[in-house]
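All protein chains but one are shown in place.
Chain nomenclature is as follows: A, B and C, assigned in order of appearance, with residue numbering initiated at 1 for each chain independently.
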Amino acid sequence: MDLTDHSGLQQLLEDMIRDTAGEAEKGEVASYIPELARQEKHMLGISVCLVDGTLLSAGDANHSFTLQSISKIFSLMVALCEHGPDYVFQRVGKEPTGDPFNSIIKLETIKPHKPLNPMINAGAIAVAGMIPGASVEERLDKILQLLRKMSGNPDLRVNEKVYQSEKQTADRNRALAYFLKDSGILQGDVEETLDLYFRHCSIDMTTVEVARLAAVLAADGYDARSREQLFPREVARICKTFMITCGMYNASGEFAIDVGIPAKSGVAGGIMAAVPQRMGIGVFGPALDDKGNSVAGVKVLEKLSDRLDLSVF
Amino acid sequence: MDLTDHSGLQQLLEDMIRDTAGEAEKGEVASYIPELARQEKHMLGISVCLVDGTLLSAGDANHSFTLQSISKIFSLMVALCEHGPDYVFQRVGKEPTGDPFNSIIKLETIKPHKPLNPMINAGAIAVAGMIPGASVEERLDKILQLLRKMSGNPDLRVNEKVYQSEKQTADRNRALAYFLKDSGILQGDVEETLDLYFRHCSIDMTTVEVARLAAVLAADGYDARSREQLFPREVARICKTFMITCGMYNASGEFAIDVGIPAKSGVAGGIMAAVPQRMGIGVFGPALDDKGNSVAGVKVLEKLSDRLDLSVF
Amino acid sequence: MDLTDHSGLQQLLEDMIRDTAGEAEKGEVASYIPELARQEKHMLGISVCLVDGTLLSAGDANHSFTLQSISKIFSLMVALCEHGPDYVFQRVGKEPTGDPFNSIIKLETIKPHKPLNPMINAGAIAVAGMIPGASVEERLDKILQLLRKMSGNPDLRVNEKVYQSEKQTADRNRALAYFLKDSGILQGDVEETLDLYFRHCSIDMTTVEVARLAAVLAADGYDARSREQLFPREVARICKTFMITCGMYNASGEFAIDVGIPAKSGVAGGIMAAVPQRMGIGVFGPALDDKGNSVAGVKVLEKLSDRLDLSVF
Partner (left out) sequence: MDLTDHSGLQQLLEDMIRDTAGEAEKGEVASYIPELARQEKHMLGISVCLVDGTLLSAGDANHSFTLQSISKIFSLMVALCEHGPDYVFQRVGKEPTGDPFNSIIKLETIKPHKPLNPMINAGAIAVAGMIPGASVEERLDKILQLLRKMSGNPDLRVNEKVYQSEKQTADRNRALAYFLKDSGILQGDVEETLDLYFRHCSIDMTTVEVARLAAVLAADGYDARSREQLFPREVARICKTFMITCGMYNASGEFAIDVGIPAKSGVAGGIMAAVPQRMGIGVFGPALDDKGNSVAGVKVLEKLSDRLDLSVF
């Protein structure tokens, strides 16, 4: 399909939402905190933002959800912009891992004790620790500023209820953080860095905004709406690479085969996908499969990749 | 650079070989078998085969080396063509791993006990076990037929000396294979499957042939020289995905960031890279870095990707 | 109870067998080979051999069963007598492990790659590799000679059916052995050493003989029947130490707390226990708990330890 055929594309998105919504039956919403457990299982929304700025949506595209692990991409972007890749990758690795997202084992077995990549929790906490600022608010603001610029929405903010919930059920992440502190990977106050981590995971967004963020990534940092290069091309490439090698938890390899698009999912049901040089996609469907990815969201992306030939391979 | 400017491309390849040959100083040839230890450290050759069939080479492009782990891609192709993806992926996973290529740990810790992916030794041995035939020769012939067709060289064969050496220093692989046998992943005679595995690792090739193989992968199975679709597009996509997520041992993530091309390396110093819809590349430089990848080979590919903008991201 | 009150002791043993036989209901016979699966679940026998040579038995004390892992003590004794502790413990460790008896993980993670102790399969295979001889028969004979001398039964031999069965379902042990070969721990022909290992596991015995073997261990190598010191006191001490720290698989710690006697169990349902300076005990009850120890056997030993105050602690 020709991407300039906007009405055809719009129709395709609507058909897909209608045909795929039933997939939610096969999954369950996240239940580890009440705020997520309360989400409506059958919602499904998608937004596509072409690299020229054109935006198309279908389904529950205006429903807010928290970024959760999708935010790991943006904390990484801030760290890369602030310190450069050399500094960042001395403290966190570049390699995928077959271990679960919250695993602590490799921190002990691998020498030096650095997290394998910035997409697992240990790595994302290490990255959060690299974001400078005089206070947690100031550090968070660096991420929010980037997200507001990229999405064009100056009102993006943290969902306080989700943040409070996250903070209270965070002992496994706390264990990871203190291990990193003990290994010298994490410096400064551990609780403050965890606080920053829980906050950036709890930023609220819709698929519209996620699609716009992804479109800037797809365009290597260039924002068609503001006609600005928002961050270096190298940063965009690094992020897209992590999205393909470890963006979908322990189903990253499978997703790369079946869909072939750099993508990052979050446990609230969101997925952000960036098709290099073509488009950004935001999907939301809160019912998750056993790997933690949106069941219907993965299905929609698979169909879209197939129909529009979006695979990078 | 315009890929139709063949003389410019030829000059670029020659410049690169000349400027990169010194990198070999930073590595060492593999030493676990005498046949590899004896390789001339400073050799460096490259061949590029465009998807239209145009072939360009520079440096030691006519020197033979054994495929080693590059062959894992072709045994996987045969298994996929013979049985289809569902059968194959019930016995071997699709996910990258942070563990070393010859690690046995995950076979014990992961339930069910299947190897994480077909690019680590355990997975490749499992795949070898899926290649049907009345004898080892017949099974090997399935792989050789594919390679001969893809490369256009009907004379490809196993390097007997390397094969004999491999077979005699194979106890770690033997341990992996018997573990797989115990877990029910591997059926039939273990020693025969190991024999097949050592043989396909020992197939001799030049960068010219590797580039031609890669070009067919790049073109999703279509061979411009014979004007035939040699295998299904899905098989090509699966292989290219594994090449990007786990083709370069424990530096796969780093290579994906720095180079951004699906690639598979072997311990004899070869690298096969497939740029989707554009070209296949074969590189040979026997001095390896500490991850097992050709030092100069990786460097050449990094430069080429940069100059020709080959990254898929 | 005074150990010189033989009739009281005899009565105690008979009472215990009668009262404990029902415990077998809680377990299952080993099923990984037909020869063991076929064992009669409710059998229960015990023999006690005081260090003065007095022998008392109750229940199914004349029923033959294969030593299985109990034989690991005797292969270790032969290796210690042949080479001395320094040689042996350069190749196998002295430390207990929380990993399963057939685990391969620590072989990869621990440097140097030596098995943690001689009671896990990897360690026992390493020990089998140390037993010298021109052939498997000659090597096995060294173990049989020791067992015949210690038990006073010159007819002890390998149960051929069990041996053949073991040999055919041995792929996990084969994986361990080839890993050890690869690490340089195991030298010589792997299949021959495995053959020796399966044979010594398949030696047939009754609780009478096991009790006599244990009595010699209890008496630090002195055999009251022949009035000979059969092996050095140091060898006996080493063996009794391993029996307390890792003789009962992953329930060794629990058994040490509840019973407090050095003991080694086997998957055919036998347990050999040596009460230092007091007595040897052989128990047989083929129904196993989930750790692989005889359910009724453990119970009988617990009661006996309690009644006769046998704990070393």
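Brief remarks on what is shown
Here, contacts are C-beta pairs under 8 Å (C-beta built on N, C-alpha and C of every residue); 3 or more make two chains touch, one makes a residue touch a chain.
Remember, it's a predicted structure, so these values are computed and weren't measured experimentally.
Taking every chain of the complex into account, the chain not shown here touches A, C.
For the chain left out of this panel, the touching residue among A:C81, A:I104, A:A224 or A:L308 is A:I104.
Checked against the full complex, the one of C:H42, C:K94 or C:R148 touching the unshown chain is C:K94.
Which of C:I185, C:L213 or C:A256 touches the hidden chain is settled by the complete complex: it is C:A256. Among C:K106, C:K142 or C:R212, only C:K106 touches the chain left out of the display. Of the listed residues C:I17, C:C49 or C:L116, the one in contact with the hidden chain in the full complex is C:L116. Residue positions on chain C in contact with the hidden chain: 93-99, 106, 110, 116-117, 236-238, 240-242, 244-246, 250-254, 256-257, 260, 262, 276, 311-313, in rising order. Touching the omitted chain from chain A are residues 103-105, 107-109, 171-172, 174-179, 181-182, 190.
Operating definition for what follows: only the chains that are shown with their structure count from here on.
Distance from each chain's C-alpha mean to the overall C-alpha mean is smallest for B.
For this pair, chain A with chain B, the centres built from the Cα atoms lie 32 Å apart.
The centroid of the Cα atoms in chain A and the matching centroid in chain C are 56 Å apart. As a whole-number value, the distance joining the C-alpha centres of chain B and chain C reads 48 Å.
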